[in-house]
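Please read the structure below before turning to the comments.
Only one protein chain is missing from this complex, and each of the others stays in its spot.
Chain nomenclature is as follows: A, B, C and D, assigned in order of appearance, with residue numbering initiated at 1 for each chain independently.
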Amino acid sequence: MSDHLPVLVLLAPLFGAIAIGLFGMRDHRVCLPVVLSALVLSLCCAIGIVLKVHAGGTLDYFVAGWKAPRGIGIVLRADAINSPILVVIAIVAILAAVFTVRHAGERDTEKTPHFYILFLLLCVGLFGITITGDAFNVFVLIEVTALTSYGLIAIGGSKRCKVAAFHYLIMGTVGASFYLIGVGYLYLKLGSLNMQDIHTILASNESLADSRAIRTAFVFILVGIWTKMAFFPLHGWLPNAYSYSPSGSAAILAPLVTKVSVYVMVRMMVSVFGLDHLEANVEWGHFVVWLAIIAIAAGSTMALAQREIKKMLCCLIIAEVGYMVGGAWLGDPQRWGLTGTVYHILADALMTSCLFLAAGAFAKWHGAAKLEDLSGLFRKMPLAATGFVVGGLAIIGVPPTCGFYSKFYLIRGAIEAGHWVYVAALLASSLVNAVLFFRIFEIAYFGKNPVESHGHGDDHGHDHESEPVVRREPPLHALIPLLAAAALVILLGLCNGTVVEFIRTGLIETATVVSTGR
Amino acid sequence: MENSVHSYLPLWACLASLAAVPLIVLFRREIFLRELVTFGAGALKFAFVLAMLPIILEGKVIVLTLVDGIGGINVPIAFRVDGLGMLFALVASSLWILTSLYAVGYMRGLHEPSQTRFFAFFALSLCATLGVAFAGNLFTLYLFYEMLSLSTWPLVTHHQDKEARTGGRTYLSYLLGTSIAFALPAILYTYVRSGGEVAFGPEAILAESNLDYWPALALLLAFAFGFSKAGLMPFHSWLPGAMVAPTPVSALLHAVAVVKVGVFCIIRVVTGVFGVDLLGRLGVNDVLAWIAAFTVITSSLIALTQDNLKRRLAFSTIGQLAYIVLGAALITKLSLTGSVLHIAAHAVAKITLFFCAGAIFVATGKKYVSQLAGLGRTMPITMGAFFLGSLGVIGLPPSLGLISKFHLVVGAADAGEIALLCVFLTSTLLNAAYFLPLVWIAFFPKKGSIPAELDRPFSWAGVREAPWACVVPLAITALLSTGLFFCSGFLQELTGQFIKGIGL
Amino acid sequence: MIVTFDIIILVFLVIAAIISLSVKDLLAAAMVFGIYGFLICLLWAEMGAVDVAFTEATVGAGVSTVLIIATILNTRRRSTD
Amino acid sequence: MKAKIFASIAVTITGAILLYAVTDFPNFGDPRSPANAGVEGGSSSASLYYIENTYRDTKVPNLVTAILADYRGYDTLFETVVIFTAGMAIFAILRVLRNEDAPSAPDPESTNRTIDGDHHRIIVGITCRIAVPLVQIFALYVVAHGHHSPGGGFQGGVMLGASFILIALSGSLRDALARFSEASYIRLASLGILIYAGVAFLPLVFGRNFVDYGALRGLLGTEGEEMARSHGIFGVELGVAFTVMSVMFAIFANLSTRGRLKGGL
Partner (left out) sequence: MEAFFKEAVVPHFNFWIYVIIMMIGLWSVIAKNNLIKKLIGLSIFQTAILLLYVSLGVKEGASIPIIDHHAAERSLVGDAGAINPDLIANPVPHVLMLTAIVVGVATLGVALALCQMIYKDFGTLEEDEVLQKIKALHDDV
């Protein structure tokens, strides 16, 4: 069975969803075990893929067995770039699933099975996007992801989430359609949908690669994916969609959907259009990096203006997307920027997961939607607050969390590419993040209105203890994923060397594909 | 080429206090056990550090790579213990035990809240301090540096009132802000410039790179201001702000751990990143030296005007730190020796002074210099220790401060910087000016300047000292400061090993 | 494929699209949208894409229109634009 | 107004880029264009391969069906999943499970709550009652005959769904739901995907790749792998038809009653 890991990784949640559809409607207790077992199975498969890729390089899986000629069937392709992302998707999904126990749909518990079906199908879509090697297949799976997202966002009870979902739907559909147009242009000029095939043709035919239609295709694919990942001028849907959705949905949507879109962009750059080709057109890269700088600045500025926790986190996502897009386009010869981007996909998924789990827990068990509501958090739920602190430190980029290392690789790439403004933007955004999070920590630690400073006399501190401090952590099913995410954030940081080494084998391998393609 | 030994001792020394954190939290209800854990961890830590001492004294270097780097891409978390790190670790870990004792007395004496958190973060910050001391490369250094900033924040803001919030805000925004804005880019630039090499070794990281004057200057200043724990002006104002912390915190962290980490980092940067040769060739160290000199004089002048005792001590600290930086910036053998020794000398002297300030506050609730008149009669041990401590800071015999200052002054002369020599001497006078009168009126108050009931001849019956747990540590540190004057041999040897290691 | 036929349908297609988007009565817009669906279905058939034409006839012209009408009847028929 | 200006700018830019590319296109209807015949340097064109070899590989004359369910069967699986997802998402969004919220105030403009305004539906009702079985039979034919003529699971499934919609439109939704209840359409939709995924998964049991129906030769007792593929395609189409039928009806039922499944248009 181990040959079939690339397809099993997404079949597990698919069959899980079917099982819930068949048996879960009547007895809701079936849902959670099914979800967890399906996702754990996926996790095992994903780890298996990583191990196989580590041992034997890129893994091709020919669906329906159509191997030759290339491009008649659909091929799944696991390499060193996407296999770690599969693992992270599975992990984040498991954490979010555990978190949603007992408050899946929040409004109607009767909709629990539907929530979990959408949840699992979302995972199917994400796994599928990550592992596929076919440009059109990406579109279909993007739509699976998108439709499930709309459902997961709008399943909540609030009035605003419906409008947010509607806007997301419009933007998302237009984005996906743009992607489809791009793929259509590629097909029109090259007659192929297989990514590797397209890459070979483009690499061997310079004039074709520079033709107007192919350039337009690239532009449309990029704009489409940028819409999906909420890259700055196209970010409009994101803040509302993720902040008004139920916590359980946000815990899986916010960390994964944008990151997987970033991955699609990286995939398009690396194994469709080819890095050599992009590096030959430096001015494109510079232009996109400038856009990314604007995105970082805008995301950070917007985050400063927010008074709600989730909205602030959403604005941070926008800034983080800016990091990743910029890093991918730096075009430094050693590809450190790209390495940093891929590593940041992993890191940011975990960090965002940690933060959104925490925000969800605070909203549910502390009643905190706004920053001011967090006062007294450290006393009430110290462990949950610790998890949040770790997530925050990671976003700021404090070692040894993974956020530090991803920034480090990105900055290294920028320095080698000589893009000093990008470096400055990254550091400035780190500082803004520091301000943002320490503002929260301060509120959580001191309370909303700290007592007037009293002389350091003998009666010191008694007024604190006079008000009884009730320590009430969130229940275990919320606390464990949160702390696990926090631990993973640190673990990924500590293991950054191994992970990055692994990713780089992928990037170098694709480079060799180019040379054999010629 | 370098005589290195592989050993896990530095790791254990770091982990000793880290492991204490969960135990402290676990025993939050059993106060006695909790404090026992603190002492136990302190003793263990000290033992580990002591165990390394003979190895270092033999002229060897302990290295340990924790998270291994593959293919030289990533940056491992690595330890490397040399003379400098050893000396700093020795100072920090030994003084932690004393501070713990003092803290128990102080916190109990004032019925401070949240003592568990206090001790837990105290232990954590010590772990970070030793991590900095033993850091084997720039990234490990930065990691523990940030960890120290963050873990001391709850200590500084311990009282959780408005004043603490303001102080904490200043504290963190200066430390974190400068480290992200200056130190991190500097590290990254170094990393890129050196071709991915950031490990400290016998050879300086940038020794081979042909930096020009201006980039080198920018890099040096970025490091110097980025490690703003060293308190170089204009990034010094976090230090007085952080004095809102309980006194044990001020004592250990702001006389020993935090600020010394700052200067330690700068010495590391000067010797380990740039290397004496490169700096000497480019001459950028002069700029750093003059910034330090400016800080020395200015902070001493400000200290003269401060009435709050802890603030006066804080500004004195800023000045003394600048001594160390100045010594390092002169890059002569003698001045560096003085610089390193001054870490130890100032640590024991200043911690004594802080302990005294705290003890006075615990016993009498007084915190202003103007209130101290006649206190020598009721608190003779404390004020005696204060006197010894101030001798150490000023650099008068018998104290370790004399030895270190002597080296610094001679080093300045050696470097031919007569102007800087004058700075040292002027500042010594200023030091004397802000400490000695204080001691004088404490013991010999002017007639009528103090309440009548205090104005009587000294007798042991009138003594109202702070709790013994406060007094014993300060007596010990005062004696240490004096005693080390007589047996400073092993410190000088450690320093010598370090100087030899960097090839001077 | 017959070019004349092709061109005629395409022109009608554009007209249908414009009408469907400019009518203020949503029900009428939905009906014109249905017509648009049938026109495009014709176009597919004319271009040789029989399967697409079949699907478009059932889905695009049939079900989509019905769904839009169902929604309009459940909400409001008038629109400001 | 701002939206209109913005829209005009966006549309102009997009259109300009698209038209800029259009001039670079191969001529319309060119049989030798890259899409139709591949490019030099690439591997041989998939399109030509399909035209020349599909019948040999699968014994299915309708190329679209064969490609849809076999060569690109993986895509189609997710296409079915999209449909299923839409059904679930609409349920999650719209379905009212408690009778908590009072119906919103009747809108003066939409007083004509039913299409024909009144209850005299005899003619319509009877016509539809005659039409529905015919539609359903034709739909089954479309599903089954997809190998040889236009059609297949999607088209047939939509028609089957439409037949139930027709019942709901002509009579009332209650009649339609009596024949096809909520519990059963959700289950049938899941079952459809299960059939698809199951048929596609079976080859794994025989050690072959996903969707490789050729492996089912032994199981189906066919002569060669080609016929096994042909049968596999049929199985898959059946699954698609189930899902599409159920979901189409589900969407209509929910949309027409604002998720209450009571009343109807």
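The rule we apply is simple: contacts are C-beta pairs under 8 Å (C-beta built on N, C-alpha and C of every residue); 3 or more make two chains touch, one makes a residue touch a chain.
This one's a predicted model, so the numbers in the text were calculated from it and none came from an experiment.
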Check your understanding: Which chains here would be touched by the one that got left out?
Key -> A, C, D
Study note, to complete from the structure: Contact with the hidden chain, among D:I90, D:C128 or D:A176, goes to D:I90
Review point. Which of these touches the unseen chain: A:V7, A:I20 or A:A154?
Key: A:A154
Exercise for review: Name every residue on chain D in touch with the hidden partner chain.
Suggested key: 3-4, 6-8, 10-11, 14-15, 18-19, 22-23, 25, 27-33, 35-37, 46-48, 50-52, 54-56, 61-64, 67-68, 72, 75-76, 79, 82-83, 85-86, 89-90, 93-94, 101, 104-105, 148-150, 154, 244, 251, 254-255, 258-259
Study note, to complete from the structure: Where chain A meets the left-out chain, the residues are 136, 139-140, 143, 146-147, 150-151, 154, 159-160, 162-163, 165-166, 169-170, 173-174, 177, 180-181, 184, 187-188, 193
Revision key, fill the gap. Those residues of chain C that touch the unshown chain are 1, 6-7, 10, 13-14, 17-18, 20-21, 26, 29-30, 33, 36, 40, 43-44, 47-52, 55-56, 59-60, 63-64, 67-68, 70-72, 74-76, 79-81
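Convention: only the chains that are shown with their structure count from here on.
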Exercise for review: Grab the C-alpha centre of each chain and report whichever is closest to the global C-alpha centre.
Suggested key: A
Point to revise | Best-connected chain pair, where connection means C-beta pairs in contact | key: A-D
Review point. Between chain A and chain C, what's the gap in Å when you average each chain's C-alpha atoms?
Key: 38
Revision key, fill the gap. Where chain D touches two or more other chains simultaneously, the residues are none
Study note, to complete from the structure: The answer for chain A against chain B in the complex is residues 393, 396-400, 405, 408, 411-412, 415-416, 423, 427, 430-431, 434-435, 438, 442, 445-447, 450-454, 456-458, 460-462, 464-465, 494-498, 500-501, 504
Practice item. Can you check the complex and tell me which residues of chain D touch chain A? Key: 17-18, 20-21, 23-26, 33-47, 49-50, 70-75, 78-79, 81-82, 84-86, 88-93, 95, 97-98, 183, 186-187, 189-191, 193-194, 197, 201, 203-204, 208-214
Exercise for review: Show which residues of chain B lie in contact with chain A when the two form their complex.
Suggested key: 67-71, 73-77, 110-114, 139, 142-143, 146-147, 150, 154, 157, 159-165, 168-169, 172-173, 176-177, 180-181, 184-185, 188-189, 191-192, 361, 365, 367
